[in-house]
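Just one protein chain is left out here, and the rest sit where they should.
For clarity, chains are labelled A and B in written order, and residue numbers in each chain start from 1.
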Amino acid sequence: MSYIHYPVISVMGLFLGAFLVEIFGSKNKKVRFGITLVFVTLATVLTYLLIKPVFFDQEIISYWMGGWKPEAGYAIGIGYEIDGLSLFFGLLIVTTFFLSTIYSWRYMEKDHHLGHYYTLFLMLCGAVLGLVFTGDIFNLFIMIEIMTFAAVALTAFRNNREGALEAGFKYLVIGSLGSSFTLAGVAILYLSCHTLNMAQLAALLSEKGLDGLTGFAFALMIAGMGVKSFIVPFHTPAADAYTTAPTSISMVFSGMVNKAGVYGMIRLVYVVFRAMGLSSVQLLLVLFGTVTMFVGVTMALAQHDFKRLLAFHSISQIGYVLTSIGLGTYFGLFGGLFHAMNHTLFKGLLFLTAGAVLYATGTTDLDRLGGLAKRMPRTTAYFLVGAAAISGIPPFNGFASKWMIYQATYEKAVSTGNIAFAFVTVIALLVSVMTLASFIKVTQAVFFGQCPLALTQTKEVPFSMRLPMAILSLLCLAGGIGYNYVMSYVLSPAVHSVSNAVGYVDAMMGSGYATAHKVTMLQSEPAALSVWNPVMWLLLFVVVLTAVTLVALTSEKRRGPVTTGQEQIPDGKYATFFGGEKSEHSHVAGSDLFWGFKKDWKGYFRVAGNLHSGNVNDYAVWTVAATALITLFVMIFIV
Amino acid sequence: MILFNYITAAILLVLGMYIICTQKNLIKIVLGMGIVDYGVNLLIVSIGYNDGGSAPIYSFPDLINGAVHHFVDPIPQALTLTSIVIGACVDAMALSLVIMIFRKYHSINSDDVRRLRG
Partner (left out) sequence: MPDFILTFLKTALHVLIFPGLLFVAIGGLLLAGIDRKVLARMQRRIGPPIVQPFFDFFKLMGKETIIPNAARPAIYKAAPLIGTASLAIMMLFFPLFGHQAAWGSTADLIVILYLMTIPAVAIIVGGSASGSPFAGIGISREMVTMMAYELPLVLVFLAAAKKVGGTSLVFSLDSITAWQQANGCLLFHWAMIPAALALLLVIPAEVGTQPFDVAEAETEICEGPLIEYSGAPLAMYKLNTAMKMFVMTALFTVLFLGGINLGGGVLGWVLGGLLLFAICAVLTILCMTLIHAVTARLKVEHLFKFYWTVVAGLALVSLVLVWFGL
């Protein structure tokens, strides 16, 4: 069987699995998990098999459903098209849902109606995978709708959890507003170009340029994709949904659902509308990205729920990705895609550790946790890896991609002479420090410090939950150390295919179609990016760390109670110093750890807290207003 | 004539968004979502409309000969059908969520359904 069928089999397999689970899997838990695992593994393996043709041989796979090839220069069938960019996001997606499936086995064991859970899960996976593989813009909309539908149902799945239902409802309202914008954009594009195929749209739009009608469609679709990737001010349902969904689903949300929005954004601005040459579009995306990363991280500092904090960090990291992509340079694209990949890895890891804490203790409230490091040592180690990676501590992967993003933004600043981009660099660096701060808060509140009395019996989570965390931790470390290899084997093909609109159009519409419609390459690729070689010193760093850890582990001295004759008496010198008060189990809780900082910013935190009012009307106003602003901006500065 | 369709579609869209933004009753918000959907559907179906055109049921030879060239575009109609189905599902799900919310919060006023905030 030829590999051109793999993408469609992966997507269809997941949807088929959803039906089979619903039919056969409602009684027996092994049957339904077996069916899920089979189809998830199938999709994962088939997508990984595409690496060779797409990444190494630089091939663009096109597939027409039912063999409906273009007739007289018009694409009338639904086409799937997989280039480097699609496959890059496809790989992130299959990795995420494969690990999430393994994690779900034990994590979800205490819930009821698991048949529905796996059905919705498979629908979500299939929709997101279909979204990145499709070459048809209406099919993209359908996949977005299935994705939203399944995501909402999964958000409200644990409906006994505080706030799950209202989170689902808010997600549904804001999400369907976004979908309506996207659909209106699709309709207007059809009015203007009479085709729904993205490759043909790219060719026709490049020929006629952006006029009032297509500009309007552009603005609507940017807003629609903004809702799906949860950029500020469309981010409010994300914070609620990530918090209340089961953690295996939170991981899927932050690892693939918002990545799908980012993918749509890149595909639209770079390939379909080919608008990245315009400095006003760059400004729009960078502005949204910068606001997103700042608002996300400051809101995260104010949270006192583990998962809600992670949710705001997801929003913040998407801001990094959007900023970097919005620069419109090769360096920016490399940094943005790399950060998208790293975000999938480390945020997935962090959500899984949050899930492990929830599984073991039954709560994610930072004020009620503490001292889990001694009870859950492995989870703590994985969490520390994830926290170091997201804060950009070398040698983990977050450092490598942030390092590129700072360079990209500052290069943009000095090459255009626009000081605004220099402030983007400053904000990006500050956001990184604040990210570190809020993870210090979580570390202190959850894993270190004194253990509350209620949690003294906590046990480490089972192996099948630790395995995905271990894999993600290793990937975080590998991505940071071997990042030259990631650059040349994974990111280069993806970035190349973003700029290669000619190839994208020709693969679908027949060769020569692109040049006939004046499609050009984005810009000439730089001969070589000035890439820094970290391998040597990072290796050394690792060697030093290993030695240090070994020394620290082996030289452990005897401690704890001392036996004197018949009875054991606790040795006072091993007790923690409390200044003479009797205060065992007293813990500096984490939710308000940075009061010194918050006091100086209290005006900002009050306003930001009030704006996240929790009222669905307010959130809808934000969404509509932001869409109107984007439309206005596009109409004034671009058309 | 077709201009009326576009104007109506725009009015429906704005009306729907207005309802979502201002009405506190969750069921009214769901209805607002429905109205936005209808606006978009009307927009799509109007795009395919061709004044005085006939139904698009022809064979390829007819088309190529140029025997017919004035017919209604079938694709937007297919899109509208799909979109209607999706809209119905979304509304059903939203209403079921509202029922569950009412059971849990004993209210369907959006000011009361805001435990997640800040």
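In this text, contacts are C-beta pairs under 8 Å (C-beta built on N, C-alpha and C of every residue); 3 or more make two chains touch, one makes a residue touch a chain.
This is a predicted model, so every value here is computed, not measured.
For the omitted chain, the shown partners it touches in the full complex are A.
Touch with the chain omitted from the figure is made, among A:K374, A:K459 or A:K518, by A:K374. Screening A:M65, A:L430, A:A454 or A:L467 against the full complex identifies A:L430 as the residue touching the chain left out.
Only one of A:G261, A:G355 or A:G392 touches the absent chain when the whole complex is considered: A:G392. For chain A, the residues touching the absent chain in the complete assembly are 371, 373-374, 377, 380, 384, 392-394, 399, 403, 406-407, 410-411, 414-415, 417, 419, 422, 425-426, 429-430, 433-434, 436-437, 440, 443-444, 448-451, 530-534, 536-537, 540-541, 544-545, 548-549, 551-553, 555-557, 559-560, 573-579, 583, 586-588, 593-597, 599-600.
Just so we're on the same page, only the chains that are shown with their structure count from here on.
With each centre defined as the average position of its C-alpha atoms, the distance from chain A to chain B rounds to 30 Å. On chain A, the positions that touch chain B within their shared complex are 138, 142, 145, 148-149, 152-153, 156, 159, 162-163, 165-169, 172-173, 176-177, 180, 183-184, 186-187, 190-191, 194, 196, 239-240, 243-244, 302-303, 308, 609, 612-617, 620-621, 624. Those residues of chain B lying in contact with chain A across their complex are 13, 17, 20-24, 26, 29, 33, 36-37, 39-40, 43-44, 47, 73, 75-76, 79, 82-83, 86, 89-90, 93-94, 97-98, 100-101, 104-105, 110-111, 113-118.
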